[in-house]
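Take a look at the following structure, please.
Note that this is a trimmed complex: some chains were dropped, and none of the rest were shifted.
Letters A and B mark the chains in the order given here, with residues in each chain numbered from 1 onward.
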Amino acid sequence: MNDSSPPTSANTHTQFTLAELAQRFQLECKAAPETIISGVAPLHRATPGQLSFLAQAKYRSALASTKASAVIMDASSAAEWSGPALIAANPYAEFARIAALFEYQNQYETGIHPSASVHPTARIGQHCQIAAGAVIGSHAQVGDHCIIGPNCVLEDHVHIGTYTRLVGSVTIAHHVNIGSHCLLHPGVVIGADGFGQAWRGERWQKVPQLGSVQIGDQVEIGANTTIDRGALDDTIIEDGVRIDNLVQIAHNVRIGAHTAIAACVGIAGSAVIGRYCLIGGAAAVLGHIELCDRVIVQGMSSITHSIDKPGEYGSAVAAQDARTWRRNLVRLRNLDKTLRELLRGK
Amino acid sequence: MNDSSPPTSANTHTQFTLAELAQRFQLECKAAPETIISGVAPLHRATPGQLSFLAQAKYRSALASTKASAVIMDASSAAEWSGPALIAANPYAEFARIAALFEYQNQYETGIHPSASVHPTARIGQHCQIAAGAVIGSHAQVGDHCIIGPNCVLEDHVHIGTYTRLVGSVTIAHHVNIGSHCLLHPGVVIGADGFGQAWRGERWQKVPQLGSVQIGDQVEIGANTTIDRGALDDTIIEDGVRIDNLVQIAHNVRIGAHTAIAACVGIAGSAVIGRYCLIGGAAAVLGHIELCDRVIVQGMSSITHSIDKPGEYGSAVAAQDARTWRRNLVRLRNLDKTLRELLRGK
């Protein structure tokens, strides 16, 4: 298997001059504004025609030997660099914006694919792409410039804003509202019933979930992530939230604006997460608690109480060789007993 | 983004008198049986025409100020309430049953959507809805009153009982049997191969999974949950089981009747879980062990040995501020060594 070839998924037919990029992204161009840029790459791998970036001092050595046609860097780095450059206070973020120009776009025709099923009462906006096998239910509304990818399912009364893309195989349950400029990756499920079950003494009684899900603008949701509808009130994902893959967001959770949640996290029912939080991969947040703004949860941690003070919290146990861990685990399982003995002052 | 509007997903065209509800659910109606109920809401948010419930004493204050047209409560609460009420020993469970009347039903036509692919040898029962893009394989059997939602896939020889609903984008592998009155949420995968791999010394040999999956009646399975087929015998989910989202049930597991499993749980191969168990979110159960009936597993716990005594078990570590946890973790990783020193009687 040949994996040394350069990545081929970038769109290579697009090209811009440094001057065009500078103007478009309001950056200063130092030297050679006519330089043609037709792709991006990291410093150590870039070839002529490609743009690279310097965001950390530790990569300066790569800068000296790079074959990139131009590099994005901050002003102090540019003072020591004689080649073509774009100057940015946040080189990594600006590189990200420029890289988006070279992102591959699947060739879907504008309009509704013949194999899509769109209910007569659904309203599809201008310049939308409704791909093969998509199913759109009654009274659904899809705003202008949306992409509904192959085999997506939108149930009745789903509302989607503008410039939102459902990549493919996404399922949105009835009455869910999704904002504009959102990106939902394959396998996402929004609006499935929250896990409401009432015990009747000998069996479970399903509690209908009559709420919905509200998703704001500029939200990105990773593959196979599930966000459940609320029991009576809605589950809410505020603007700018970024959620990774295989995340579970239970019913009646609220995720504050611009919070980022890494993969495999579980947020239990009615938890409220503040704004600008970072939730590390595989962490779990208990239900009915509240995290204030700017809380950082370390990966694989278990948050069991409300947090009202910004900062970093964790409880993951870092692995050791199995032999050492087995001994430590035995001690842990007897810790209270052992410490009582010791504290009694033997 | 406006999230203060009341949830709109409940079906608002349905209405009943209190008397009708009382008769239908065999509850006592206290006062004003002619009261019209057209929806449900919690006490603090209810408006005229809505039914609410009182299930916990701590919400009595909300009862005093509610605008609900009627409230479900137990007999002792009703003695102190002068308004219209329905009396139930288990107000929450009865509220759940009534709320189901107001649940939204997607507008699928009865019958088989033109874009569905149904094998000529498949047998579809009476009053079924087979939605757009559904694929049903040879010799599959779908019982009366089932809903097979958009883009579901049923492979060959799948048998489904009556009144079962696959919401959409559900995949059922060949020869799986699913009972009646079941509800499977989007992204569920039933009957994928169990993880059988035999090591041949230099590479893996896949072990074919020739068993199947048997799912009983009244089972609910959450979004993106996976239940694998057995190696030679079947994987079994007994009647009344409730499983949340993103749960993994490995090959040859048996889940006892009426057990509830919260999100992100993993149950490894050949584990046997008893009846009436509760498995907390993100917990993991090792393979080839057995849990007796009425075991409660706390969230994020690791069950590594069989449990033969009902009760509650756990091992999750609750998070602390990062600084404190780092110190405790260092101690934990050296615990055996440190305790040996101390126990030697320094």
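One rule holds for everything that comes next: a residue touches a chain if its C-beta (ideal position, glycine included) is under 8 Å from a C-beta of that chain, and two chains touch if they have at least 3 such contacts.
Just so we're clear, the structure is a prediction, and the values are computed from it rather than from any experiment.
Here 2 copies are displayed; the structure file describes the full homo-oligomeric complex as 3 copies.
Definition applied: only the chains that are shown with their structure count from here on.
Superposing the C-alpha atoms of chain A onto those of chain B requires a rotation of 120 degrees, given to the nearest 5. With centres taken as mean Cα positions, chain B sits 26 Å from chain A.
By the touch rule above, chain A contacts chain B in their complex via residues 115, 117, 119, 133, 135, 137-138, 151, 153, 155-157, 169, 171, 173-175, 179, 187, 189, 192-193, 195-208, 210-212, 214, 216-217, 224, 226, 228-230, 232-234, 236, 238-239, 246, 248, 250, 264, 266, 268, 284, 286, 296-298, 301-305, 311-318, 320, 324, 327-328, 330-332, 335, 338, 342, 346. Residues 1, 3, 7-10, 40-42, 45, 90, 92-93, 96-97, 99-100, 102-104, 106-107, 113, 115, 131-133, 149-151, 167-169, 183, 185-187, 218, 220, 222-224, 240, 242, 244-246, 258, 260, 262-264, 281-282, 299-300, 316-322, 325-326, 329, 332-336, 339, 342-343, 345 of chain B are the ones touching chain A in the complex.
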